[in-house]
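I have a structure I would like to understand better, so I am pasting it below and will then ask my questions one at a time.
With one protein chain withheld, the remaining protein chains of the complex are depicted in position.
A and B label the chains in the order they appear, each numbered from 1.
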Amino acid sequence: MVLYLVRRVGSAVLMTALATVMVFLIANQVPGDPVLAQLGDLAASDPAFVAEFRALHHLDRPLPERYWIFLEGLVHGDLGMSIATQRPVLDDIVQYAPATVELATAAFVLSLAIGIPLGVLAAVRRDSWIDHVARALSLVGVSSPTFWLAFVVLAVFYGGLQIAPGPGRLDPSALAPPTVTGLFVIDSVVARDWETLGAALAHLVLPSLVLAAATLGLITRTTRAAVLDSLGQDYVRTARAKGLTEWAVVIRHALRNAWIPIVTLGGLAYANLLTGAVMTETVFSWPGLGRYTFRSAVAVDFPAILGITLLVAVVYVAINLIIDLSYALLDPRVLRS
Amino acid sequence: MTAAAPVPAAPLDGWPAEGQPRAIAKRLLRRYGLALAGGAIVAAWLGVALLARHLAPYPSDAVDVVQRLAPPSRAHWLGTDALGRDVLSRVLVGSRVSLLAGFTVVLIGGLLGTLVGAVAGYAGGRIEELLMRVTDLVLCFPPIILAMAIAAALGIGVRNTIIAMLAVWWPKFARLGRSLVLVQRNQEYVEAARVVGLSPATILFRHIMPNALGPLVVLITLDMGNAIITFAGLSFLGLGVVPPTPEWGAMVAEGRELVEQWWVAAFPGVAILSVVMAFNFMGDGFRDWLDPRSRAQ
Partner (left out) sequence: MSTSVPVPAPATTAPDPSRALLEVRDLRVGFATDAGLVRAVDGVSFDVAAGATLGIVGESGCGKTVTALSIMRLLNQPNQVVRGKVRFRGRDVLGMAGAELRALRGGQVAMVFQDPMTSLNPVTRILAQLTEAMRAHGKRTELEARGRATALLRRMGIAAPERLVASYPHQLSGGMRQRVMLAMGFSNDPSLLIADEPTTALDVTVQAQILALLRELNASFGTAIVLISHNLGVIASLCARLLVMYAGEVVEEGPTAEVLADPRHPYTWALLNAAPTLDGAKARGQRLVTIEGTPPDLLRPPAGCRFQERCPFKIARCAEHPRLDPVGGGGGRMARCWVTQDGGALPRGNGGGAVVSTIGKAAAAPGGAGEGALLRVRQLRKVFPVGRRTMFGARPTMTALDDVDLDVHRGETVGLVGESGSGKSTLARLIVRLQQPTAGTIHFAEHDITHARNRDIRPLRRRMQMIFQDPHSSLNPRMRVGDTLAEPLRLHRLTEGPAATAARVAELLALVGLPASAASKHPHEFSGGQRQRIAIARALAVEPELIVADEPVSSLDVNVQGQIINLLGDLQRRLGLTYLFIAHDLAVVRHISDRVVILYRGQVMETGRAEDVFERPLHPYTRLLLASVPDPRRPLAAPPAATPEASARLDLSRGCPFRARCPLAQAICEAERPPLRRHDNGSSVACHFA
């Protein structure tokens, strides 16, 4: 077991290192001069100003040296300075990350809480009305473009019916709870500020539903397929032959073997949610990493792009690691063969 | 294979009537109806994309400030946008870009990715390790982020966006291609081909790949929807097409703030939804058709 862990962690670290190199090369090879993008024509015409700007952001040094500077900074927890916001990239990330984590986690929990039971039911009652409803819902969820769904939902529930709060994590006039984690839901519980808790949750509902739509569809379909596949296996026939109730057969035998594909897909879905919330954040004015990423990409803000991509790589590698570790728990054949 | 004279069949007494063979057409319709409907919708959109300029009631860039933000009416079935352009016409013309982008990315990305994966799967050893490491590396990044970065750096425009998407689209096909080839590689007919003396390339491309096609086609079909959504999403963010080219995602972006004039953003999204759902129906139907177990029904 320990050996397995060591191997997986080692592999993960290696992947992250390679990722940084790759991203660094890409970010620096693409055409597009950040100076021009940032400064505008007037400032760009002043050579002295441009030179100073370049020196400050190390843009005048050769490529390998810039990479070394970057690595050195990494070790000290410094991801460089964002050209656009003029702040350390790390600070930017720390500021914007909690919003995204909160949103993504809420969406993920929703997807699991609805998707898995729905998928199991659809598999057990195959071709019944509930199966058709589940498959229809999944299909619509997977087929809807997030940015459009966000608009529709906002227009209907906020603009039309007026039952949902507007964009943003809280009302413009409200105060955020004192920062412990940055996740408003947790922070307001810690501060026993129930009013803010209510407001934060209310603001969370729509965007997390929208973000969850595609993931919900995916998880329902995966669960249904995995459970159906399990139900067709011989060991399920043995379980029935033992005289177990149908639910015992489904839960203790079919579902237990279905976890593996579900965990794989669920883990990747969570990673996707964390890193791909840009549409939802834009429409709902959610101050998270997605919007930050978009602004950095448009501004060709190298350090920011680098920092974000590195973060994304770390997130993916970490989640893949967790998935691999859970295989070891879920499937005894992994360790003991 | 059997005797020439037809043998009379045993009578069906003792068996209930419901066991009798049913109309084949009805059975097939029930099982593949959705897939056929999906195919029809895709075909319809393809027709629209080809004939858009003729079908559209108004030119897609005809500005008419007087009529701006008009709700759906007999003159403008889907209303007009902020510049008075007919939404219906723009939706119809917009299909060209969306479908083009979707097809190009998935077909080329699919081809390249499958090639990489197939070679990796058959060659094994170091080649496989190397290719798969590269694949995993690219897979580390969600398509949106990397595509955004590349598209932003290359500049906006359909061609650049497609290139950016291609760069991130191929790995999932590489993964699938490799796993399919691995399954086939151990089959006895492959061993037989080796004993006959065929070369590895011949075996890979003439024997293994045709047998691996099925799941690949399923993935390609299902993935068209993803590609169209992703491209529309990039356009929504301002990275895809150059205005004023009509494109569904960009149109949703234009109507984003206009909650009152919902038709500007709603209808383009409905178009996306319909195309993507149609592709999903087709892909699901195709997957069911391939799966031998579902045929026992």
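Note that in this section a contact is a pair of C-beta atoms (placed from the backbone, for glycine too) under 8 Å apart; a residue touches a chain by one contact, two chains touch by 3 or more.
These numbers come from a predicted model, not from an experiment.
**Q** Touching the left-out chain: which of B:Leu69, B:Leu83, B:Leu198 or B:Val217?
**A** Result: among the candidates, B:Leu198 touches the missing chain.
**Q** For the chain left out of this view, which of A:Ala84, A:Ala164, A:Leu183 or A:Ala239 touches it?
**A** For the chain that is not drawn, the touching residue is A:Ala239.
**Q** Where does subunit A touch the missing chain, residue by residue?
**A** On the subunit A side, contact with the omitted chain comes from 3, 6-7, 10, 233-235, 237-245, 248, 252-253, 256-257, 330-333, 336-337.
**Q** List the residues of subunit B that touch the chain left out of this view.
**A** 2-3, 7-12, 14-16, 18-22, 24, 27-28, 187-189, 191-198, 207, 210-211, 295-297
Keep this in mind: only the chains that are shown with their structure count from here on.
**Q** Please report how many Å separate the Cα centroid of subunit A from that of subunit B, as a whole number.
**A** The answer is 24 Å.
**Q** Show me the residue ranges of subunit A that touch subunit B in the complex, using the header's touch definition.
**A** Per the touch definition, subunit A meets subunit B at residues 15, 18-19, 22, 26-27, 30-32, 139-140, 142-149, 151-152, 154-155, 158-160, 232, 271-272, 275-276, 278-279, 282-283, 293-294, 297-298, 300, 305, 308-309, 312-313, 316-317.
**Q** Tell me, which parts of subunit B touch subunit A in their complex?
**A** Touch residues, subunit B against subunit A: 133, 136-137, 139-142, 144-146, 148-155, 225, 229, 232-233, 236-239, 249, 252-253, 255-256, 259-260, 262, 265-266, 268-269, 272-273, 276-277, 280-281, 293.
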